[in-house]
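A protein chain is absent from this complex, but the other protein chains hold their places.
On to subunit A.
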Amino acid sequence: MSFDERGGAPVLRPSDTTEGRSPASRNGRRDPSTVERSGRGRRRLTGSTVLLGAVVPALLLTIWLVASEATQIPDYLLPSPAQVVGAGVELANQGLLGTYILISLQRVLTGFAIGAAIGLVLGAVVGLSDVGSKLLSPILGAIRAVPSLAWVPLLTIYLGIYEVPKITLIAIGAAFPVFTTVAGALRHVDPQLVEAGRAFGLGRLPLLTTVQLPAVVPAVVSGLRLALAQAWLFLVAAELIASSMGLGFLLVDSQNNGRTDRLFLAILLLGVLGKATDALVGVGERALLKRWS
């Protein structure tokens, strides 16, 4: 199985960084339209949606079950689902599972909140002011191009090995999707609406609050969703290096101890937690879009 080859940190690095950047650059442009469509209610959560969405996971689980039980692949390469659940129970009994999940969640949410706020401010400056755009766009583009892991050594030296460097790294990761979508959206607010606002006597600030900001709400929301996904990616980057707790630490620790069952567990938890937080934002998104589009 591929786990042996991919398990090592040196191999993980490049794959982590490409994944870390590509969603922002790809989806940053594509997402607003998707959001608009969902805003008109074409993407509804119905019973059949949930059922259909569960088909492929169920299929994968079955394949996993069969592959682990009916083949000769040794457990240290492919643990069975039961063994992975057992690993989870074992960690929970030691009181570690809850702690790891909570500390990771806390890091993601704190970093996300800080990063999103910074991204909003930078996006507003670059999107609304021509001078701001000329001044900041090149440097921000360059900073954004730096792979997440490249920050880690420097952050460790400057900020130590505790929470601050990790949250800083996650904030860096979360800031850019918000910055990119907000700046782009503000720059492309329908000029006809802006002119109409001007014709009806709106000055610079009222124009911003009456026309420009409401117009970019869908983009802001999709930017926040991307930022949250990015925050999870950067969390693992942060925790892979210097940590003693968290899901990223669980990955490194399990790799060092050859605990493939725990590796599976950590990966599954990251997937489930990422999807769950995204779904929560999605609920807020639907409410916002109903109001603002």
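In this section, a residue touches a chain if its C-beta (ideal position, glycine included) is under 8 Å from a C-beta of that chain, and two chains touch if they have at least 3 such contacts; residues count from 1.
Following the convention adopted for this analysis, contacts and distances are computed from a predicted model.
Its record in UniProt calls the unshown chain "Sulfonate transport system ATP-binding protein", which is the match among "Sulfonate transport system ATP-binding protein", "Transcriptional regulator", "DNA polymerase IV" or "Cation:proton antiporter". Among A:A113, A:L193, A:L208 or A:L268, only A:L193 touches the chain that is left out of the view.
Taking the complete complex into account, A:V211 is the one of A:V84, A:I103, A:V178 or A:V211 that touches the chain left out. In the full complex, subunit A touches the omitted chain through residues 40, 192-193, 195-201, 210-211, 214-215, 217, 291-293.
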